[in-house]
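Every protein chain of the complex appears in place save one, which is left out.
Chain lettering (A and B) follows the sequence in which the chains are written, and residue indices restart at 1 in each chain.
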Amino acid sequence: MAANLDQIFIHLRNWLVGFLPAALQPAAGVVLGVIAIVCVFPGLFALTTVFERKGLGRMQNRLGPNRVGPYGLLQPIADGIKSLTKEDIVPFSANAVVHFLAPLVLVVTVFMGFAVLPMGRNMVLVDMDSGLLFFFAMGAATELSVFMAGWSSRNKYSLLGAMRAVAQMISYEVVLLLSAVSVVMIAGSLSLTKIVEAQNQYSGGFPHWYIFTPWGLAGFIVFAIAATAETNRTPFDLPEGESELVAGYHTEYSGFKFALFFLGEYLAMFALSGLGATLFLGGWSAPFSFLAWVPSWIWFFSKVMCAIFIFIWMRGTLPRLRQDQLMNFAWKFVLPFTLLNLLVTALWRFMGDGWQRWVVCTVILAAAYVIMGRLQMRSQHFGRRSYRYAE
Amino acid sequence: MSPIFYLLAAITLAGGLASVLLKHLVHCALAVTVAFAGLALLFLELDAQFAGFAQILVYIGAVAILIVFAILLTRGSELPKGGVFSSTWLVGLVIAAGVFAVLGWAVLASVNAIPQSNIVPSVTVHDIGIALVGRYVLPLEIVALLLTAATIGAVIVAMHEKKERPQ
Partner (left out) sequence: MLGDGILKGMAETARNFFGSYVSKERLTTVEYPEQRIPTAENARVFPFLVYDGDDWEAGMRCVACQICEKECPPKCIYIEKSTDKKPDFVGKAQFYPARFDIDIAVCMSCQICVEVCPFEAIKMDTQFELATTDRFGGLLYDRKELSRSNEYYHEIHPTEATEVDEHLAEEKAKVEAKAKAAAEAAAVKAAAAANPAPPAAPPAKSEGGS
């Protein structure tokens, strides 16, 4: 019974595809998977927008939207109708073709990233040998769409916002990849399904998730920071902060195109949360072996929603980082720490099983964190300001 | 030569042609990105997954951005005053034809040198990794040194501007 519930979507797909001739069946299976992804994740996006507004409201001692539908749950429908019926304004001297293509490129590349995430047992859309590399390739292509949006608007604030966003995304892309490389080192494969299977083992009831190892915890924290910066969330949302550059690179977008940018940003959040869950939190595996009767896709989506809740929590807590502060943070603190994490992962792998590797790795990482933290905090001198072009 | 190959080749060629024929430099940069994407898809069609995804990750994700930054930080964003064809186009055509002839001869000659077999060798990422740290470790280290030199050079160039300021 539990196994049936676990594989219920696979059975559904096989049953539906069985109506077609055998030659078309693989293609039809893939198309059905694509339809499922395109329906589920934008639906989650709609739910997330209302939960974000209500969650932020509660954290700020106020109610969120609660007029549209019970407890405001139909608010995304109202938002959707609003964004669909708004006038689509394209600036007169803007590059119309590039202006039109930018949100398309963003949404298409972000949707492609979902193709390699294992959302449950046997529930990957495409099981590729280098699935992780594919995911990061799609992430890299989203930076191009940000630049296209900012440049084609023919607006200096949009261009500035796009430049800042691209610089930020490139810096944290390096960190993201390096923190994932340590997982690849231990799992021995770039394929996400194999990474999840490597974590799906239990010893004494406790799972072998990578987050429960010293290098895994450090890697997860670094991955979380880099994912927050990649998707332009607070505290790294300078490119799109409303009080900064109006709305940054999507200033000149209105109506449905703006909704597409919004959708792309939240889908990127889901994709990166899904990847983080797959790499460090064991993907679809249950936290304890006695809980394995709960369907695997429920575990995956709960982990993703927990990650989303933490994103919302951080947004409600932290102020925005300035551009030079976030670049400093990336290159001077996070990147050296990630490289050290790689070294520690290699140590872990080659020291063999035993308690020694736990102690050594934990000590190295903790000492590095404390020392680098002290260095960072000491280097903040607030001296006299010098203005480069005013003197 | 499947129809997919023709389609991808057409996309790549169109991107390449557009990148030299378009007037606005940023349009050219975006067209060359399309050419990169076509190349990546060609790699994927030949089952070279690592090469294809690395092409997307590096070329589209980094090199295209670099080109675009370079265009925007210099005066390249202005439209060219006199057409896209320079006055020395004949010399350029001759040189390009010469390079194409040499490359074509090299490729066609190599087809005869390698024994024909219908079995496509499957190269996994594991094999690429072993080759990189085994047989090709010297080129790997030299490339790493080159990248380090480039990074340090970039930092020095950016720092040098501050020191040149008259006090």
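The rule is simple: a residue touches a chain if its C-beta (ideal position, glycine included) is under 8 Å from a C-beta of that chain, and two chains touch if they have at least 3 such contacts.
These numbers come from a predicted model, not from an experiment.
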Touched by the hidden chain, restricted to displayed chains: A
Hidden partner chain, touching residue among A:33, A:55 or A:113: A:55
Touching the absent chain when the full complex is considered, from A:31, A:63 or A:96: A:63
Footprint left on subunit A by the chain that the document does not show: 55, 58-63, 66, 313-314, 316-318, 369-370, 372-374, 376-377
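Just so it is clear, only the chains that are shown with their structure count from here on.
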Rounded Å distance, subunit A centre to subunit B centre (Cα mean): 29
Residues of subunit A defined as touching subunit B within the complex: 95, 98, 128-130, 133-134, 136-141, 143-144, 147-148, 151, 159, 163, 166, 170, 173, 190, 388, 391
Interface residues, subunit B side, partner subunit A - complex: 24, 26-27, 30, 33, 49-50, 53-54, 56-57, 60-62, 64-65, 68-69, 72, 124-125, 162, 165
